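Note that one protein chain of the assembly has been removed; the remaining protein chains are unaltered in position.
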Amino acid sequence: MSVLPFLVAGWILLVGMYGMVTSRDLVHAVGCLAVAQSSTYVLLLSVGFRHGGTAPVYSDIPTNARVVDPVVQALALTDVVVGATVTALLLALALQLQKRHGTVDPDALDGLRG
Amino acid sequence: MSVVDLLPLTVAIPLVGAALLALSGHWIRRMGCDILTALFATAQAAVLLVLWLHTAHGSPGHSPASWVGGWTPHRGESVGIVLVGDPVGVGAALLAALLVLAVVAYSWRYFDEPPARMPGTFPALVLLFEAGMCGFAVTGDLFDAFVFFELMGTAAYALTGYRVEDPRPVQGALTFGLVNSLGAYCSLLGIGLLYARTGELGMAQIGHALGAHRTDLLTVAAFVLVLTGLLVKAAVVPFHFWLADAHAVAPTPVCMLLSGVMVELGVYGAARVYWTVFSGAGGIPAPAVRGVLVCLGVVTALLGAVMCWQQRHLKRLLAFSTIGHVGLFLVAAALLDPEGAAGFALYVAGHAGAKAALFALTGVLLDQYGSVDVHGLFGRAKALRRSVGLLFVAGGLALAGLPPFGTGLGKSFAEHAAGSWLPVLTALFVVVSGVTGGAVLRAALRMFAGAGRRPGESGGPQTSGEGEEPEVRDPGRRVPRTMIAVPAVLLAACLALGLAPGVGGVFGRAGALFVSRADYQAAAGLPGPGATAPPPPLPDWTTAGVALGLLSTALAVGLAAVAVWGPARRGATARAARRALAACSRTLVLPLRGLHSGRLGDDVAWLGAGVAALLGAFSLLR
Partner (left out) sequence: MTRRARTRLFLAAAAVIAAVFALACLRLPPFGTQTHPYADRAVEATMRQRTANTVSSVNFDQRAFDTLGEETILFAAVLGAVGLLRRTADERRTRPRPVAVLPSTRLFGAVMLPITLLTGVYIVGHGQLSPGGGFQGGVILATGVHLSYLAADYRVLDRLRHREALDRADALAAGTFAALGLIGLGAGAAYLQNVLHLGTFNQLVSGGLVPYINAAVGVEVATGVIVILAHFLDQTEEFAGGGKGGSR
């Protein structure tokens, strides 16, 4: 099954989105967003895999060794940092929401409609 | 060092400014922070102005480009990131920089009481927001675009929720953040698919490499996923639910930036990605893109206009008017021709001036009366009639497309391009700009003149705008001069844009370069034919353009008059009309308003539905 890693990425995205749709708690929803984001890590890293390749770090391997794609690893690293910081910011908002509204249930918030 | 080397500085300047503010905010106090922010915002605007003059008036050959880190390509291949300075891209960044400058001047006296421990935080975030927008506008690399897209988002979420004392901003900011970030991750997934197929990240390089493959479901999935994040940012139906919630609650200076330029950058990004990546062989066929995106634009424009008319919360009203106009922008950009692109660019520039001015004036009302509820402010703002009131009416007229405002000229370009493809689209432009302008004029008549009957309480889901926490601590003070001067200058700029000679020539050329895939590929170092012959310049004002502008203005004025004085009319016809309107409102409008529930789950479900619909449409039409 050579497509399995790619399919897993799609599955993770949909599971994360399902969690956000049905969430009763915004902290949980932020978690689900992080799940949805992990789909991008899985996709990027599986796209960059090369059979028989090792880590693209040449400090202790010969310079002609076969390595996996270093570019997607750099992208995934960037992506991880972006995800972590956005999550932190959203959690800060969720925390304030709990303090101001006394709830983090998105369906109990009626301040903005119509 | 050549002029092109300035391109990366459009990110570095605001970033260094933000770092200095965060570093020294404690010592230099409020005044020092304001001066420092103004300095960096001015430097940024100056750099972009130089770049824009360099690129807009034409240089021989292709658009200028700069490889960050000096990784210039060999035989079309590079490992670096390219920034492309074509007129529309640099123009978008310049627009952001000018609006930031206006915001800096406006908030000079806006927040009288910055948080005690950190006076520099708010302006620093504004500068970072600017860095994100400028980086996004000029980058020619798809992953780099994602990074700056997220930067612009992160700063915007924090700025939206900045007034934590009030519960609603926090809710609006959280929905904004969750939905936009989800969209961005969909885009990144699409970028991953494109990388798998082509092994490239530069937009031009991906587009070139796609030519070696057939258009298949992988192309479709990648296109739709990349588009998702951009359409979420652009607040296109059904991805639009976050916008009104975020705009209604964000601090006024932030609203000016969100509505004036950030949302429009979403449409810009979508058009940019289509032209550079998907418009060639192995991409998505133009008729499919045109059909689907124009449809989306029409629905967005109509929904924005209808919802705008229903609002009594002033910021929410302006937010839905932005949705209506974004629909028009999307229609113009999705026509996929040079004139449509030129109209899109000019319309966005004019709209930014008008909409930012209207938000700024709303900020004055909030400052003076602690409310943005049109019903609550009925007749109460009479004292400000001569200053704020007049400007507010001018803003409404500009929004409706009255010649010679820049909005009117942009509308006439876009309208002409749309009308020559499908005549009925002309009516869409007239109706949507008329209704949104009319809603603003109606609010102005009620608040500043107390005209007509006091509007009654209506049932159904709504956000009133009563009980807002004032954004400043001293509601009784005199209106600071800058808070009137900034909207006046913005409206004057909008007017100047329509009156400046040769605007049609400059924007016509910009539009032609924007849709020229050959120019972009040459700029990004790929071998190719390079730029094509310059297009014939567009005429500044045409008779048809002026007539349609006057028509939409008349529609706006008429609608506002009927809405204000209509309820008091007697007679059988008036009664029948009122009954028909009430029935229409019950069956059509109330369910629509009910859909705007402000709940996260609904927003995400609609986002999923939108992605599925786009996937379905493009799979069938490819």
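In order of appearance the chains are A and B, and numbering begins at 1 in each one.
Following the convention adopted for this analysis, a contact is a pair of C-beta atoms (placed from the backbone, for glycine too) under 8 Å apart; a residue touches a chain by one contact, two chains touch by 3 or more.
Everything quoted here is computed from the prediction, not taken from an experiment.
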Partner chains on view for the chain not depicted: A, B
Among B:154, B:362, B:412 or B:482, the residue in touch with the chain that has been omitted: B:154
Touching residue (missing chain; options B:420, B:585 or B:619): B:619
Chain not shown: contacting residue from B:95, B:128 or B:341: B:128
Identified contact with the non-displayed chain, of B:70, B:456 or B:501: B:70
Absent-chain interface as seen on chain A, which is shown: 2-7, 10-11, 14, 17-18, 21-22, 46-51, 55-59, 63, 67-71, 73-75, 77-78, 80-82, 85-86, 88-89, 91-93, 95-96, 98-103, 107
Residues belonging to chain B that touch the chain removed from view: 1, 5, 8-9, 11-12, 15-16, 18-20, 22-23, 26, 66-71, 77-81, 115, 117-118, 121-122, 124-125, 128-129, 131-132, 135, 143-144, 147-148, 150-151, 154-155, 157-159, 161-162, 164-165, 167, 170, 193, 195-197, 199-201, 216-218, 220-222, 595, 597, 601-602, 604-606, 608-609, 611-613, 615-616, 619
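Keep in mind that, in the parts below, only the chains that are shown with their structure count from here on.
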Distance from chain B to chain A - Cα centre to Cα centre, in angstrom: 28
Residue ranges of chain A in contact with chain B within the complex: 9, 13, 17, 20-23, 26, 29-30, 33, 36-37, 39-40, 43-44, 47, 71-72, 75, 78-79, 82, 85-86, 89-90, 93-94, 96-97, 100-101, 106-107, 109-114
Partner chain A, residues of chain B touching it in the complex: 143, 147, 150, 153-154, 157-158, 161, 164, 166-168, 170-174, 177-178, 181-182, 185-186, 188-189, 192-193, 195-196, 201, 244-245, 248-249, 310-311, 460-463, 593-594, 596-601, 604-605, 607-608
